[in-house]
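What you see is the complex with one protein chain gone and the rest in place.
Up next, chain A:
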């Protein structure tokens, strides 16, 4: 039945599906994992770095992009679609700043991106954008925000979420380990993001990229060394926890 209703985006199937949008969500699952966490005083974005070919310049393969000084996003899915969406969002951020003399709120730019995506699910001859995005930042009122958009053009606020390959596993990990104590401490929130990624990343710390935004501070990208440090700490903590467990069982 699906084959008759997935040719043109503007066609609903008899049972109400928009198959092209659902297929676009499959394209998102082909991208590597990205995780976002909203702490009390910090927002964290962690991504699984795509392996770069030997002759490829690493700088041009980025999953975390700044949209403005106080907002950044990570995406999963089609690289080219992401580039187009990010460019439009960046232009919108500056246009808003010049027109209204205020930087965009995280919700505003998320709504802009989501509206753009929705337009492409209702246009003839166009396909939806094959990306999901995690948008984080601090508003002027100092409140941290995390939003997620998907190819259908919906957006929701989240405390923590994951997109891309194995997003379900990461989300389940976050559901188990996201507590108010953890996110109150900046360092713990960062560790939670790394631990969530380590559940699904194929070769440990060297394939993880991390970015944080603290209140009234610009975006900070972690260097490979800093990530390695965090990963070592996490592994030490894990070993200690296992030792305690084995002592208890004895």
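The rule we apply is simple: a residue touches a chain if its C-beta (ideal position, glycine included) is under 8 Å from a C-beta of that chain, and two chains touch if they have at least 3 such contacts; residues count from 1.
The working rule: contacts and distances are computed from a predicted model.
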- prompt: For the chain omitted from this view, which of "Translation initiation factor eIF2B subunit epsilon", "ATP synthase subunit d, mitochondrial", "DNA replication complex GINS protein PSF2" or "Proteasome assembly chaperone 1" is its UniProt protein name?
  reply: "Proteasome assembly chaperone 1"
- prompt: Which residue, A:32, A:105 or A:161, contacts the hidden chain when the whole complex is considered?
  reply: A:32
Query: Of A:115, A:203, A:217 or A:232, which one is in contact with the hidden chain?
result: A:203
Message: Can you say which of A:13, A:166 or A:185 touches the chain missing from this structure?
response: A:166
- prompt: What chain A residues would touch the chain not displayed?
  reply: 22, 25-27, 29-32, 50-51, 53, 61, 63, 75-80, 82, 165-166, 168-169, 200, 202-203
